[in-house]
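Below is one structure; the comments refer to it alone.
Of the protein chains in this complex, one is absent; all others appear in place.
The chains carry the letters A and B, assigned in the order they are written, with residues numbered from 1 in each.
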Amino acid sequence: GGAFAQSNVSIYGIVDLYGAHRTADNARAQNGVDSGGLATSRIGFKGEEALGNGLSAVFTLEYGLDVDKNTGVGATAHMARQQFVGLKSGSLGTLVAGRLQGLSYYTVAAFAGGVGGGPLSPLASLQTSANNGTATVGALQASITRFNNGIAYTSPNFAGFDFGAAYSFGNRASGAEATTADTRDSVYELGANYKNGPIAAGYVFSRAVDKLLAGGSDDLKLNAHFLGASYDFGLAKLKASFQTQKNETGGSESGKFDIWQLGVDVPVTAAGTIRAAYVAYNDKFDTRKADDAKSWTVGYTHALSKRTTAYAAYTVVRNDNNAGLKLFGSGDTVTGMAPVAGGDSSVIGCGVSHAF
Amino acid sequence: GGAFAQSNVSIYGIVDLYGAHRTADNARAQNGVDSGGLATSRIGFKGEEALGNGLSAVFTLEYGLDVDKNTGVGATAHMARQQFVGLKSGSLGTLVAGRLQGLSYYTVAAFAGGVGGGPLSPLASLQTSANNGTATVGALQASITRFNNGIAYTSPNFAGFDFGAAYSFGNRASGAEATTADTRDSVYELGANYKNGPIAAGYVFSRAVDKLLAGGSDDLKLNAHFLGASYDFGLAKLKASFQTQKNETGGSESGKFDIWQLGVDVPVTAAGTIRAAYVAYNDKFDTRKADDAKSWTVGYTHALSKRTTAYAAYTVVRNDNNAGLKLFGSGDTVTGMAPVAGGDSSVIGCGVSHAF
Partner (left out) sequence: GGAFAQSNVSIYGIVDLYGAHRTADNARAQNGVDSGGLATSRIGFKGEEALGNGLSAVFTLEYGLDVDKNTGVGATAHMARQQFVGLKSGSLGTLVAGRLQGLSYYTVAAFAGGVGGGPLSPLASLQTSANNGTATVGALQASITRFNNGIAYTSPNFAGFDFGAAYSFGNRASGAEATTADTRDSVYELGANYKNGPIAAGYVFSRAVDKLLAGGSDDLKLNAHFLGASYDFGLAKLKASFQTQKNETGGSESGKFDIWQLGVDVPVTAAGTIRAAYVAYNDKFDTRKADDAKSWTVGYTHALSKRTTAYAAYTVVRNDNNAGLKLFGSGDTVTGMAPVAGGDSSVIGCGVSHAF
């Protein structure tokens, strides 16, 4: 520690740890300390430089941390959350390029009910295990949350309204085909948000296309619409979202589902808020129409300061028939905690999230 | 570089490099530049936020560096040294969770003689190669120095006295069994320290338990007691430590040993200190009773400033009979420098350690 004379970069981040008890049908219960119950632990470096004429250069370098484990900065599963440089203008909007968080990342986060958007979140749980856990689709799904080789435009705010568009070039030759599903050919996103006093709404259309070698498997496509809205009554804030998605493999439908969510945040003291949410996954695909799932949560957050929050939540995922949806996987403790088909799983967690 | 307006985080670290000449019976000598002769090179980010009522939130993110090599922040062997968030109260003590340095880390460091606690330290050398180098035991040993999924409590200081307790949940389902020895089921530590004027003393009990699949190998257990003390006579500071440890595999004793240490620091100028230490390893296990070892060092540290120290040391490990203890392994140069059974090894190193 000592004294700086530097204005070009600011360091920020979150250190979030919680104790968790997890259960799943047909598995032993787990107890452990995990990273990122309320928000993914991270460290970032960012800055903004005025270039004149209302234009500025902006950059962000942000890396995920697994603070309960022996992993470095941006190591293992949580690597680069975002790395970009761009130009920002008050009147023209912002254009950035690099590894980016998708429009859907921000819109989903704005309307997710419960405690955080990760391991305690019913919406994140059903979204990430949607399509009943097909791994290739999971990878495609992840590619609309964050993508490499991307460019994104966000408009200025017009009386509470803004819109954006994003594109990822993927990681290979234009027109060439990949041998694995790990890299996406392209991601397209279009979105719009509105906020005015107590009311807020957001919509994102996401399309991810994955061209695979004939020798591997066929092309994958994902088309998703996400619509969220919230209204703050003062005594309580209501949140709702609807997502409808269709996946194609080799030109034929391979997945189709809706996800509904209803959430409520009830401030009970100046610092404390009770948060609950209910999410329904409705599988609409040919052979899986009975494979639905539900998830709900009840939790509490208590602001110890502006930067430090204590939190607790209990979250359940219930599967119908042969559905295999599960809690948002995060951290090492979760390994092997997927329930049997049609089974249930739950997590109860309690922790502290500190932002710096 | 430019100007900051930020008080939430401070950056700190150590860049430590030394030239080394290493020998071992039956091996060619090695010369090289290595990282971390006096203290492991590292970079860290930490902060403290007052929450009111004497309570504060604290966090630390600290990563090891191999500054002589092409490795990133927290890459390869030196990854996360510590990553935690916690609550601290002057009257109630400190409670932290995350990846933690064990109580034994601090107590051993406080009473280790010679130059640093790493590649030039006779105590570190014999501790890390104790039990005559059984790899699984080595991993178990490491788990009491730093552990994942941990919680730790440290008491406030009561008239020079404080105590602490730590627990690691390990990395898997409670009661479940692992297929490898890489992850520990649990670590328990209890410790106490006393400091008053010239006198200091510390004690730690450490217990690590590793439950393995029947198909892999049997359970491992480690129980260690470490007791250290020092007295500063002014003209010289004496340090002494005693460690007694027992390891079990599948319920039967698989290792048993004592480690004695005597060290002395003699200030010779305002900035310079001569440091020497002698350590004896006494193997008490059934078939290895003659496999003892000794290690000693003589070194010198010279403070170029408060933050920069030049240092030099010569350290030897001598094995009896079939013992295979060796110098603390650190850095790439050391590869293959284990002596033949019953053989000797030595290192002479000279470097600069700079803290920021």
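Going forward, a contact is a pair of C-beta atoms (placed from the backbone, for glycine too) under 8 Å apart; a residue touches a chain by one contact, two chains touch by 3 or more.
All of these numbers come straight from a predicted model, not from anything done at the bench.
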Quiz item: Among A:A27, A:I151 or A:L238, which one is in touch with the chain left out?
Solution: A:I151
Exercise. Can you work out which residue in B:G72, B:G90 or B:G250 touches the chain that's missing from view?
Key: B:G72
Quiz item: Which parts of subunit B are in contact with the chain that was left out?
Solution: 1-2, 4-13, 15-17, 19, 27-35, 41, 43, 65-73, 75, 304-305, 307-308, 332-333, 335-336, 351-354, 356
Quiz item: Residues of subunit A in contact with the chain that isn't shown?
Solution: 1-6, 8-12, 45, 47, 49, 51-52, 55, 57, 59, 61, 63, 72-75, 79-80, 83-87, 97-99, 146, 148-151, 169-176, 356
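The working rule: only the chains that are shown with their structure count from here on.
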Quiz item: So, what's the distance in Å between the C-alpha centres of subunit B and subunit A?
Solution: 39
